[in-house]
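For this view, one protein chain was removed and the others were kept in their places.
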Amino acid sequence: MKLEVVNLNVKYDAEDARRALRGVTFSLSDGERVALLGANGAGKSTLLLTLVGVVHPESGEVAIDNAITTKDTLRHLRSKVGMAFQNPDDQLFMPSLYEDVAFGPRNYGVSEPEIADRANAVLTQLGISHLRERMTHRLSGGEKRLAALAGILVMEPSVLLMDEPTSFLDGRSRRRLIEILRGLPQAMLIATHDIALASELCGRTILLQEGQVRADGDTKTILADAALLDECGL
Amino acid sequence: MHMADALLSPAVGGAMTAVSVATIAYAVKRISKDGLDEKKIPMMGVMGAFVFAAQMINFTIPGTGSSGHIGGGVLLAALLGPFPALIVLASVLLVQCLFFADGGLLAYGCNVFNMGVCACLLSYKIFYQPIAKMGLTRRNVLLASIVSVVLGLQAGSFGVVLETYLSGVAELPFKSFLVLMQPIHLAIGLIEGVITASVLNFIQSARPELLSSVAFETKLAPHLSMKKVIAPLLVLTALVGGGLSIFASAYPDGLEWSIEGITGSADIERAGGVYETMGGVIERTAFMPDYAFAGGEGAPIETATAGIVGSVITLAIAGGVGFAVAKIKK
Partner (left out) sequence: MPTLRGSVNGIDSLERLAMGKSPIHRLHPAVKLATTIAYVITVLSFPSRDVSGLMAFIFYPAIIMPIAGIPYRLLMGRLMAALPFSLMGGASNLFFLREPAFVLGSFSVTFGMLSFVSIMQKTLLSVLAVLILAATTPFADITRQLTRLGMPRVISLQFVMTYRYLFALISEAYSMFTAYTLRSPQTRMIQMKDMGSFLGQLVLRSFDRGENVYQAMKCRGFQGVYNSGARFAFRFADAAYSLVFLSVLFALRFFNLSVFLGELVR
């Protein structure tokens, strides 16, 4: 699996001439875990949303396994690239957890027995199978994060995009999430303010500043550069 | 304005259910045709939750010391368009019916019509849109909101009165009921109209693009005029509800009438006829005239006492059985 982003330019909106992303270029290989750092407004969320086809770039391309993403191939892209949104509540839109986990596969025509198998496997993997029949609105913050993650993992993606996964989590839930993420085989791109998460989990970091890639390399090296971090508002 | 089941006859309830189902089906077709449904669905879902929550927010009515809450039909229509709004209200009413008994099961069709169709479709289309199309100024919005909310509520409460009257369960004199309902809903309408306007104006200043896309929506398909659809529906409602109810009042119980038609026996021996139809299983009861079937005539006191005594016994047995079942379950 290879995700390639070439010269991505994204505008804020139709009238605004400023760019949310400028000339962003990088690639992601199988199993790589990359942290996406940057101040608020640097463009982290925009980049993730563009990768999953929710935001349309003005120019540039996103390709997965050499297949360039177009409007027609979005569905295919989304079966390979799963995104966990900033607010898990927006992502858990079915009344019960099981129904929500089943939502994705059902849209791709997976058979009910297989959905049941996949769902049970994922829920067990994340340690939340006891919450199977629970109403989604009754889940705690940490449980919601895991539930949202379950809904994505069940689609068997190759790439995982996560937007601020540890926000609103208490210490224990945070630790649990990091452990789980560490055990997942997928390539990951994690937008976060949680520097500790970046250094613990991700070998590589991409640093964004005002829509541009300021640095792309070894996490420890980048995090050690205090001047650079300061410049980028971190 | 939620109607409960008890004052409704099956005929009127059934007729209104049919009307509401037909209208909702039409609304779905219109939504699909306008090509908006995919994105609208989550929006409608969330707005349904909004209406539900909004209806729980009581506000103080200045000068009266009492409180009230909004219905939200016209507001929804102004935000989502009339057809999505109808469906949203229908779902809110269903949740209210099932979870809070706010509105009966058979009365669901009536409630969807009185509170949904009247406000979201009729009033919005006839009153709000024309004024709003003249330009979304604060004044226009205020005028449009008040007019459409007031008239929508008037139509709705008139519907309640009509449906109750046609059901014939409660002997509420039509005029008196009307004189009671309409002024109350006029007052409520004025207030809700003002609130609707202030919400819309708030949104207009914060996110104007939300409103203008709905107010200036594409016109109806040329071969289909709203009035052409609604008018026949209204006539149908009146005919079905009124017609069935006329049958009902000519014969005290519409069901009795049809049974008589089936068994072909006269009033007094009807009891026997029915039991024979049931295969004689309960034959020994065939000789007991059921005073309740005698349409309006005074019943002999013996059966009346039997009825009362028997009712008490029935209740006692039911209570006992229920108690026993509960105990066994433990």
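In this document, chain identifiers A and B correspond to the written order of the chains, with residue numbering beginning at 1 in each.
Methods note: a contact is a pair of C-beta atoms (placed from the backbone, for glycine too) under 8 Å apart; a residue touches a chain by one contact, two chains touch by 3 or more.
Every value quoted in this text rests on a predicted model; they were computed, and no experiment measured them.
Residue in contact with the omitted chain (choice from A:T136, A:S158, A:Q186 or A:T219): A:T136. Per the touch definition above, the residue from A:M83, A:V122, A:M188 or A:L223 contacting the chain not shown is A:M83.
Within the whole complex, the absent chain has one touching residue among A:A102, A:L146 or A:L223, and that is A:A102.
With the whole complex as reference, residues 49, 52-54, 75, 78-79, 82-83, 85, 87, 89-96, 99, 102-104, 106-108, 112, 115, 133, 135-138, 151-152, 155 of chain A touch the missing chain. Residue-level contact of chain B with the missing chain is found at 2-10, 13-14, 24-25, 28, 31-32, 37-39, 41-50, 52-54, 56-62, 67, 70, 79, 87-88, 90-92, 94-95, 97-102, 104-106, 164, 169-173, 191, 194-195, 197-199, 201-203, 206-207, 210, 252-256, 259, 274-275, 278, 282, 285, 288, 290-293, 296, 298-299, 301, 303-311, 313-315, 317-319, 321-323, 325-326, 329.
Keep this in mind: only the chains that are shown with their structure count from here on.
Put simply, the C-alpha centre of chain A and that of chain B have 47 angstrom between them.
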